[in-house]
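The block that comes next holds chain A.
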Amino acid sequence: MTAQNPVVSMTDISISFPGVKALDGVDFRLFPGEVHSLMGENGAGKSTLIKALTGVYSVDSGRMTLAGADVAFSGPADALRAGISTVYQEVNLLPNLTVAENILLGREPRRFGGIDWRAMRKRAKELLTGLHLDVDPGSLLGDHSLAVQQLVAIGRAIDVEAKVVILDEPTSSLDADEVAELFRVIRDLKSSGVAILFVSHFLDQVYEISDRLTVLRNGKLVGEYRPEELLRIDLVQKMIGKDIAVLDDLERRTHSAQSGGDLDGERPIVSAIGLGRKGAIEPLDLDVYEGEVVGIAGLLGSGRTELARILSGVDRPDAGELRVDGVSRRFRTPRAALSARIAYSSENRRAEGIVDELSIRDNIALALQADKGWFRRIPKKRQDELAASYISALNIRPANPDALVRNLSGGNQQKVLLARWLAVAPRLLILDEPTRGIDVGAKAEIQKLVANLAENGMSVVFISAELEEVLRLSNRIAIMRDRRLVADIDNDDLSVDSLLAVIADGSVTSGATS
Partner candidate 1 sequence: MRRVNGARSGTTRKHAARVAGIAAVAALAVTLSGCAGGGGDQAASGPKDAGDIVVGFAQVGAESGWRTANTKDIQRAFKDAGIELKFSDAQQKQENQIKAIRSYITQQVDVIAFSPVVETGWDAVLKEAKDAGIPVVLTDRAVDSEDETLYESFLGSDFIEEGKKAGQWVVEEYADQTEPVEIIQLEGTTGAAPAIDRAEGFAEVIGADEKFQVVASQTGDFTRAGGKQVAEALLKSNPGVDLIYAHNDDMGLGAIEAIEAAGMVPGQDIKIVTVDAVKDGMTALAEGKINFIVECSPLLGDQLVDIVKKVVAGEDVEKRIITEETTFTQEQAVEALPERQY
Partner candidate 2 sequence: MSSILTHRLFWPVVMLLVLFAINLVAFPGFFVIEVKDGHLFGSLVDIVRNGAPTLIIAVGMTLVIATRGIDLSVGAICAISGAVACSILLGSPNPGSVGTVVTAVVVAVVISLVLGVWNGFLVAVFGVQPIIATLILMTAGRGVAMLITEGQILTVNSPPFKVIGSGFLFGIPVAVLIAALIFTAAAVLTRRTALGMLIESVGINPEASRQAGVRSRGLLFTVYTFSALCAAIAGLVLTSNQTAADANNTGLFIELDAILAVVIGGTSLAGGRYSLAGTLVGALVIQTLVTTVYTVGIPPIATMVFKAAVVTAVCLLQSPTTNAVIASWRKPIAARFRKATV
């Protein structure tokens, strides 16, 4: 394969933003018919490299060639015309348009000067069928789950006669079957000679699909490797640039926390009694004790996020009651929940989490300030202390409190969001997919943080699609299935397999102790 000429070659690429050197003299090459994974922590420069390649950012210095010819794209549309098609980490489609319109936006089939709607649906249907996706092309995109939206985005990307397809975190919201589907599609593309640039934080997936890896760290190139020649542990070390002690440390800590978690006889700080909301979750009971991490496991759409939104006042329940310290409470707004010191960190970081045009400092202070009211402004000095302490504690990069959150990588945005909730010193912190789209290093840091917080008496409800993570962190695991709470079990010797069994069958007895 290396005998061929690379379809894409980037040499000595540098890009800087105010306060951040995003790429520093990076080389990258991509051959036809290969899957090439780009690896690195958040902020390593993966997204920046992709945006440089697709013309979103103009490079400060360096040289790019496509099929041997020098190129400098003026934007994604330009890159697309040259045959480079991209599916971004966050779905960049238009929820108000139909699936077919999204797939064919900008290249609609024409007829008599107008759009040929019939041909458009037909073409979209073919593409969706090729992806084994049973979706009505005429339905609104926004009505579908994130996973379906992601596959639609991929459908859009492969519809063009692409030489290069870039998949930036395409699997972060997909379940195992959907990932298998995607990989089948990727292999089809590969065999037809398309070069695929793949980015994922799931090492298993990377090893399964990749022909080659390029590792970046802090905007610099670490090296290019073949997966069969690189042990996973070595890959992780190259990515985070330090030894793996953090993870070991975490293992030890969580286990000690679990062994000390004897909660009998205590009163729960939050309990849901028959709590439900039509169309979201069926009435359910759930208790959360002090210093406890309650994991919520379940598939996408099982009601895990809906439960979190009701607990935190984002949505209102229409059945049952919610007790805080044994007192019945009705949270009409998230503000009311926050004043009872229940904080919720949304799974939808960009739409419901960060305020991207504000600085890191303002984002961290936001919830605390909202709680204090309009006129009791947190003094500048206190804000600076707050920002500085969380930037160092959570290792937020860039370590500049004035940097706009917009310019941060996904993982650092997530850390800023966490800092915001920690700043209000919640008694119960509900984390919905806090590690989605985040690299190994940051993931470990956040997991360690959660364990630490629980150790210090904070209660955490931890929602994640990654069962290993839920298992590692939780004292107790609540399992959701089809909007019902089907199991609420202590995390003693539970395994991924036993969890999967419950998720699949909806019954605790069928192997909870396997």
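Per the selection procedure, all candidates are chains of the complex that A comes from, given by their letters.
Here, a residue touches a chain if its C-beta (ideal position, glycine included) is under 8 Å from a C-beta of that chain, and two chains touch if they have at least 3 such contacts; residues count from 1.
The structure presented is a predicted model; accordingly, all values stated were derived computationally and were not measured.
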Touching candidate for chain A, same complex, options 1 or 2: 2
Contact footprint of candidate 2 on chain A as seen in their complex: 58, 60-61, 312, 314, 333-335, 338-339, 344, 346, 351-358, 362, 365-367, 369-378, 420
